[in-house]
Every structure is written in structure tokens, then in C-alpha cells.
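Note that one protein chain of the assembly has been removed; the remaining protein chains are unaltered in position.
Should a chain be cited, it is by its letter among A, B and C, assigned in written order, with residues numbered from 1 in that chain.
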Amino acid sequence: MTAVDFAPTDDQELFRATARSFLEREAPLATVRSWIDRPDGFDAGWWRQAAEIGFTSFLVSEEAGGGSLSGRGLDDLLIVAEEMGRLVSPGPLVPANVVAGAVSTSATRQQRERLLPGILSGDHVPGWCSGVEVEVVVDGDDHHFVLRGGASLVEAGAQAQEVLVTATGSAGLTQFLVPVDAPGVTVTPLVGIDLVRRFARLDFGDVRVDRSSVLGQVGRAGPALQHQRLVALVLQCSETTGAMSRVLEFTLDYLGDRYAAGRPLSSYQVLKHYLADMKLWLEASRGVTALAARAVHDQTDEAEELVRAAAAYVGEHGTELVQKAVQLHGGIGITWEHDLHLYLRRVSLNRNLGGTPAEHLERLAELSLQQLETS
Amino acid sequence: MTAVDFAPTDDQELFRATARSFLEREAPLATVRSWIDRPDGFDAGWWRQAAEIGFTSFLVSEEAGGGSLSGRGLDDLLIVAEEMGRLVSPGPLVPANVVAGAVSTSATRQQRERLLPGILSGDHVPGWCSGVEVEVVVDGDDHHFVLRGGASLVEAGAQAQEVLVTATGSAGLTQFLVPVDAPGVTVTPLVGIDLVRRFARLDFGDVRVDRSSVLGQVGRAGPALQHQRLVALVLQCSETTGAMSRVLEFTLDYLGDRYAAGRPLSSYQVLKHYLADMKLWLEASRGVTALAARAVHDQTDEAEELVRAAAAYVGEHGTELVQKAVQLHGGIGITWEHDLHLYLRRVSLNRNLGGTPAEHLERLAELSLQQLETS
Amino acid sequence: MSPPEEQRESVEQFARRSGEWLAANMPRLTSEPVHERRDDIWDRQRELQRMLWDGGFAGICVPRDYGGLGLPVEYQRAFTAESLPYELPFYLGTPTFSIILATLLDFGTHEQKLAHVPGILRGDTIWVQFLSEPSGGSDLAACLTRADRREDTWVLNGAKIWSSAAEACDFALCLARTNWDVPKHRGLSVFILDLRAPGVTIEPITQVNGNHTFCQEFFDDVVLPLDALLGEVDQGWTVTTALLTHEREGVGGSSPYVSGRNLLAPGSTVRTNPAAVLARSLGIADDPVARQLVGEQRMSDLVQRGLVERVSVGVRTGSLPPSAAALLKLYTAGASVRRTEIAATLAGEGGVVWSPGDVETQERADKYLIRQADSISGGTSEIQRNIISERVLGLPRELAADRDVPYREVRQSSRARTD
Partner (left out) sequence: MSPPEEQRESVEQFARRSGEWLAANMPRLTSEPVHERRDDIWDRQRELQRMLWDGGFAGICVPRDYGGLGLPVEYQRAFTAESLPYELPFYLGTPTFSIILATLLDFGTHEQKLAHVPGILRGDTIWVQFLSEPSGGSDLAACLTRADRREDTWVLNGAKIWSSAAEACDFALCLARTNWDVPKHRGLSVFILDLRAPGVTIEPITQVNGNHTFCQEFFDDVVLPLDALLGEVDQGWTVTTALLTHEREGVGGSSPYVSGRNLLAPGSTVRTNPAAVLARSLGIADDPVARQLVGEQRMSDLVQRGLVERVSVGVRTGSLPPSAAALLKLYTAGASVRRTEIAATLAGEGGVVWSPGDVETQERADKYLIRQADSISGGTSEIQRNIISERVLGLPRELAADRDVPYREVRQSSRARTD
């Protein structure tokens, strides 16, 4: 265990300010609400602007056209996620960055040149299948493959031109980059509790692809998929902490403004203690998320444990914080007009996506017990 | 579902007053503390006095020498349990009454005459094995049986002259009344978190008994054992509600007496809300325990569900209430000198004995799911 | 005015007769209770109540002078026990019967009761209470709606909010300030308000789930006759306190005026475990972790049933004060949070993203978004804990900065201040 300094660098502070003012200016909540009825849930021009600021480039190496602020791209990207959480921003943050990172790390030059410029500029939205629900068989020679199965939950699946899908076969796990207009691919848009983040089901009905679609090595995608999943979970945690932080801010304001029996609501001890607990949940969520991001970046042997711990804790306490804020707001908190439900939708999505708290705890138990065996 | 009136009868009110003043006079907490170092955990003379008041007779029919106050013996017995809980009284309440009830219901005349007078007078302490951990085989003719196995947790096992044990064999479950000094019986006293309720492990090493030891019918003891277990659980719940009620009382007194920043502690909103929650837990515990007792008495098809619900709820909230009281007392609450730990010991024992909350919930789930199949 | 006890049929006879009549006259419930979103829900309630009236089973505990049967509460309980398999006017239970009817019987003059109670029992009128205000939050006595005496009338001005389904109602009980020169609680009065009176505007509030369960109302010089006053002038807080106790009884399931199962406290009457149904339909009925939640749901429902009995008997026999109904309200609110949370947890990832047209999952998600609703409406859980600690346990009252101060001098929420 080495001592790690969490203090943000000056570059990171500056970037946070830039990201925040961009989002506040270009995608305030009124704008986000106006995007609810769009099929994509966001504005393509806005996403290109976001990409220009760097929302898609931190996990991409400099030679591939990306680059980080601090030398720790995932730390930088957490800032984006947290700021987007503060304003429940839409947009394909998770799939764009997960795929960009994967392509930057493992792609051939041709693949990189085909995909990265579009993702980095925001013109191209990639999809990412988090599960392993597709089977692959080698078709005759070993240069062609047939994919068969259904990816049940693909973020931006209906917005993407190309998706990264992991398939299981006799050789092991292999990742493929598949155009969604390939013959045999069916895209079914889904509905979600979040009103602007979009998901789809992708069915692969004997989709034929060749070796140029393989990302990385055939049969060896296990560690890559694991890393992608951990990155996705950490980003969700960070987005949730951003939402928690903003909700706590406006709840504090509201309780200072409201009077009961001639006293501000914020002077009632019970409500003060609720807020103290919420502050604790927020800071603990931030702390464990930051630790987890470090461990994922450094690929330490505690990385999965820290990510699962963060996902379980932040998932549970993110929703609990926002529900407590609803309680503190009273009736107004369950109206359509008030923004609280937008936050509740987002943290509730993040809590369940890619594993529920109970599933994370089960996995933590497994890892703890495994350690006993080996120690 | 018929409307049931929970209001206590005048006889019951009078009996409660009698029981309370008896316990306060003869077994105040200082006395209970002085009994901690006795092997039996209680005074035999005191138990005889308790029996004289009726502590062992409510589940016994009138013709067998017992009798109830209200026509619902279990309701009457709940009063005893609750009052004993208020003063964390020692004594074999559960085994004495469970065995007395079982003997009254199922015994032969000879068995009744041999056992009941002693239990009813308090001279005889019976043991009761709640589990099915002993095997029985018929020895040659069908008039002799051999018992083999270990009953791991027998209340008053080391104080009892005779124990009621359920054994499993090819014919099904059979209950036996076995003298603890029968050849082959080994008694090992155990240690417990409660300082005055006593348990032992009983090992049956090829213990030979004859037909006169069988309580009820050979192979048909399943329903009797189930009923005994439900009675034991309801008594534990009631004892815990008594403890909860007393702890809440003295905690309220304490907080009214203590001042912080010139205000009584009981004027702080957070502490008031803790106490409101504790009151809710107490009344909910009382309500569900009373419902459960009715259902067990009436042997309705909801009886087990109600008992399990009571045991899970009261178990969980009984310990939580006392722990909250410790918190409200501050440092003094974790000293040996203060009585709180005696209550915490008792409710903690009752919470786990005969099933943990998690085990009760599992069983409730099973029963709910079974109902879906049949409805 | 009730029949002398010896002439009455016994509870058992009444139960038997009720059972027969119900079987012959009322529709059987198919599986789940009637759906809340049906358009004709309120007409249906009036119709069902009229059937009870015509059958001689309306207002079992209401005095005979006002159209009821004048029987003790045991008869009402026996009727409800028999009625569980049938559709009854569930949505009239609270507020019309448990809250409004009870309050009218407590405070109405003989003339007011004659004028309004029979109409309620016949299903002719549906009622609502107007208490909360946009500025007031949980502090109902912080009432800025005013009723000013003008010749032989009262003139009502102001706004109310969070009233249940006011659009569908005919009458309301409305709390208004009639005296600004005395402290907060001493200058209030309650009025019977005809919702078709000129100057009354009712607007539905869109909830997170798209429902319009609550409304907001505006009063613009609404003229009320003098006999619209319920109880004494400036004594409206006494009426309101009684009304709120009846509300807690209604929500908790211990009201003597409600027939049929209690939709607000389902655990106390329903036997099917909703978490078991859900776990089975999700195919996780064998998962031990899911089963803990299924078991908890059943436990919660059964404990609620026990608590309802305990509090009802306690209040009746005097071992608990009437304000102990706050225990029921607090429990019900917490149980509702857990019910929603359990369903969301069982659903997991499949509960936050779903196929278009999957109405059940959609509704479960919507429900999760208003998980706190039962902990807010009708008095927050924090208010219930104040009531329990102060009125049931007798602990010191919260400091009120507005005590003994003329109400016009008290500081209000910033959004409501007029300066």
C-alpha cells in the first residue's frame, strides 16, 4: 500500500470549472427536460462540444489522439462524470469512454484510425455490451466468425453506429467491434427509469464478421472485459456522487428558506441530523470512489474489491440520500415540476446497472473468502 | 377472520398486579444479581411461590389441576412472561409450561399423576428439548426403545429431573419423557449470554426406555412438537416485550433527569424521535405477539406465520430497543453496575433461541410461496 | 337512539346476515383491487356506496338520527371481515368516511349533521379536507388562507394544496384564519365549503408518476353562509386536531366508519404476500437473499395487523391516548417505504430498464419515485414522531418561536412572505 495523494491538481481544478460552466450553460436542467422526448435523449451538437472539451479523450493515449490532464486518465474522467451527475446530463459517457479506452489499448492501427477520430470528436457514438450473452463460432476457416445471441442491455445501443460485444466460444472470450447495420443485427430500443439515458436490446441472429472485427486477441478478452466493467462501474459511482452533492446543496438551501413555527426548518435537530448523515454518505462515497478509480488505473489486486465496495455503497446511499431529500422537501418533492425526480431516476439507474448492491456484496464475500484460502 | 377483543379481562388485570408485586418483592434486580452465581440461576423456594400464584398452571386443564383465568390459557401465560421480562426474572418458565401443557394434553393418566403435581407446585422442573437431534430405534419387542443422539440446547437441562425429548425413527417423530438420571444420559451444563437462564447439552448414549415413557402416540408427535415450539416462541416474544417496556420506562425517566446546556435531555428532538421509534417498536411487538398467541391457542392456519412474524420482529426490535437505550444512557449504560446489560442479555437470548430472525423470515417466505401455489 | 342492547341481533347474527347480503349483492373482487387509474372510479364509488345504503349496511356505527345503524364497533368489524372478498367503495374510506364523517359527527350541529351525513351515507357527496398551504409545509396551523366576516357571510381568500382528488369532490372542510391578532393556533376556524361555489378554482398537480392524486385550490372572494362554520369561531385548531386524529385512524386502519379492506394499510387485511408474487414472477423465488425480503414483507404486514389491534383497543380502553393513532400512521409510512424498496430490490437491473409496453415494471418504477409519499402526505413521519414523543410519551414540546406571538408578527417561509 503506497500513500496516495487525492488532492486535485491545478489542471484538474481548472478543467472542473470549465466542465461545470459548459454544462450549466449548454445543458441546464430545463434543456435536459426538453431533450426527454428526443429519441437519442441528447443533442448531437452538444455532445460534439462536450467531446471537444475532452469528455471522451481521457482514456485514450496521447499518440492515439487523446490524453489526460494528470497522467491518470480515469481520475480526470471522474471529474466529467461527477459534473454530469450534478446536472443529470444525458449523453453516452460510459460507452463512449469504455470503448475509446478499449480501442486505444487493444486495437489494431486500422481499427483505431477507423473508430477513434469519430469518438474523440463526438461524431461517432459507440455502443458497449457489458454482459456475455452472445456465442461465437468460427465459420469454416479461422478468418470468419458467426455471432449468435442477445445483448439484453446496451447503453446507446440504438444511437451507436458500431458496438463492442464480448462473445463466448470454444476459444474463450473474444471481443468484436460490430456495425449495428450488419446483416442479422436487430436493435430494440428499451424504456428506462432515467429519462435521457438510452438503452437498447441487440439481437445477433447469425451475424457474420471477419477477423478485422476482433478487438485484441481471440479467446483472451477476459481481463479486458473485466477492466471495462470496472471502469463503467466507477464512472457510474462518480456520476452518482455528483448527483448526491447537488441534491444536498439545494436541499440545504431549501431548508434554510422554509420556516415552521417561526424557525427555519434547518434549525430542527432531527433534520440537521438527517443532513449530517447525508453529508457523511456523500463524503464516504467520494472517498471510496476515488480509491477505486486509483486501483483500477493502477490495476492493483484490490481493484475489483474497491470497485464493488464503491458500487454497493454508493448505489445504496445515493438512492437513500435522494429519497431523504424528497422527504425533506415534502409534497413538492414528488411533483413532476420539481427536479428531484430527475436525480432519483439517475441514481436509481446507476445503482442497479452492471450489478445490484446485493450482487456486489456477494462478490465481495467471494473475494474475501478466496483470500483466506490463499493467505 | 373474526373480530377479536384484545382488552384484558378484570381477572387478568388483577393477576398482572399480583404477579408484578410478587416479582418486585421476591425477585427484584438486586436479588436476581445475587442468583447469578447459583448453579440453578434461581431459588427453588421462590419458584415454588411463583408456581403457587399460577406461573405453571395456565396451560394445564382444570381437571388436571391447572386452569386459566380467561379461558385462553396462553393469553394468561403471556402476562407471566411479560412481567418476568420486566424484571429479567430467572426460572424455567418456558420448559415448565411447555411440558406442563404437553402432558396435560397428551399424557396417560399415570404420566399425568406422576409429573403434573410436581410441575404445578414448582417442586419439579422439567426439561424440554426443542430440536429433533435424537434417533430412536425399537428394541426387540415394540415395548422398548433405545434413544441415541445429543440434544444440543436444553433449557433447565441440568436442573430437570425429567426431560421431554422428541426422537425421530422409522415410525416418524415420537416424544419421550426421560429421567435425566436414566443410564446413558449425560448432562453438560452450558454457558450463556443470559446470566440466570440455564441451558445444558444432553447426550443420549443408547438410553433404554419403555412404552410408559412415550408421550402421545408413537410416530405422531409432529403436530405436538410444532405446537410446543410455537408456544415457546410466543413466550419468548412476550418476555422480550416486558423487558422492552421496562427499559423504555427507565430510559424516559433518566432523560428527564439529565440536563445538557441547561435543557433536559428529553427536550432534544433527536432523542425524542428515538424514543418515539422505541414506543412504536414496543407497541407493534405487543400487538403482533398478542395476535400470535391467539392464533396458537385457536390453532388457526395462520398460527405459524404470526408466530414467525412476531419472533422475527420482536427479536430484531427488542435488541435494537435496548441497544438504543444504552446509547441514550451513554457510558453508564455499558457498566456492570447498571442494569441495562441484564436486559440486553435477556432480549439477545430470546432473539436467537429457537430460530434467528433470518430463519423466521426464510420460513415466512416459504409459507407465503406455498400459499401462492395452493391459492 | 340505538336499539336497546337486548333487542339487537348479536354480532354473530349480524355477521351472518351481512355475509349473505354481500354474496347476493356486491361484486366479487377478481384478483387485485380495482385499478386506481380507471376513469370512472369516482362514479363507481358513489354507485357502490348507494348499494350499501340500499341494502341497509351504510354507516354501521353512525347514529340512526343521521341515517346510520347506530351499532357498536364490533358490528362494523364483523361486516368488514365478511366483506373482504367483495368490491366496496374503497376510495371513500379515507377521507370521506374515516376523516370527514367522523369530524362532522364530533363538531357538527344537529342541523349540519342532518344536512350532510345522510348524503355521505347514500354516496351522494364525496368530501376532502383543505389544510396544507403552499407556504406552510408540515405546520398546518401556519395558515394564511383567511376568512373575513362581511355582514352575514364569511369571505374566503387564499390557497390550499395537497388535497386528495379534490377535482372529484363535492364538499370540503377548509381551515382558515379568522383572527390575526392572537397567536397562531388561536385564530383559526373550520368551514364547510361547497366546491361549486363561485370563486373556487381547483387545479390538479402532476406527480412524478404522471398521476394527479393531489390538487391545489385557489379561493377568490368565496362567499360562505354563516352556518358554514364547523365548531366555534377561532376554535378551528380543536376541530383540526380531532380531524388529524381521525386521519391517523383512517390511514392506520382503525376507523369505525370504514367498510371493507383498507387500501392505505393493506397489510392489516390482505393475505397474499405481494413480494412472493413478484419473486415468483421474476423467477427468483428460490434465491435465499430474495426470500429474506419476501419474508420481511409478510412480517411487516402481519405486524401491522397486530399494531392496528393493539392501538385500537388501547385507545378504546384508555391505556393509550387518542394521539396514539400516530403510531399507526408512522408504522404504515415506514412499511410503505419498505414495500416499495423490497419490490425495487427484487426487480434489480430489470426494474430500471425494461421493454416498451411492460406496464407492470413501469408502474413499479413510478412507485419507487414516490416511495416517500406515504411518509409525507397527511403529516410527515417527523410530525408523527413529534406527536408520539410529546403527546403519547409526554416529553417536552418543541421550541416554537411563534408561541404567544400575534400571528401577523410571525416569520414565514421566504416564498410566502409578502414583504
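The rule is simple: contacts are C-beta pairs under 8 Å (C-beta built on N, C-alpha and C of every residue); 3 or more make two chains touch, one makes a residue touch a chain.
Everything numeric here is computed off the predicted structure, so don't read it as measured data.
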Answer key for B:21, B:34, B:327 or B:370 versus the chain not shown reads B:327
Per the whole complex, from A:147, A:163 or A:290 the residue touching the absent chain is A:290
Among the options B:49, B:300, B:356 or B:371, the absent chain makes contact with B:356
For chain A, residues touching the missing partner are 1-7, 252, 255-256, 264, 266-267, 269, 272-273, 275-277, 279-280, 283-284, 286-292, 305-306, 308-310, 312-313, 358, 360-369, 371-372, 375
Residues on chain C facing the left-out chain by the touch rule are 287-289, 292, 399
Residue positions on chain B contacting the omitted chain are 153, 188-194, 199, 201, 257-263, 265, 268, 270-271, 323, 326-327, 330-331, 333-337, 341, 344-345, 348-349, 351-356, 358-359, 362
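Operating definition for what follows: only the chains that are shown with their structure count from here on.
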Cα centre of chain A to Cα centre of chain B, whole Å, reads 53
Cα centroid separation, chain B vs chain C, in Å, comes to 40
Two or more other chains are touched by the chain C residues 382, 385, 398
Expected list for chain A, residues touching two or more other chains, is 268, 270
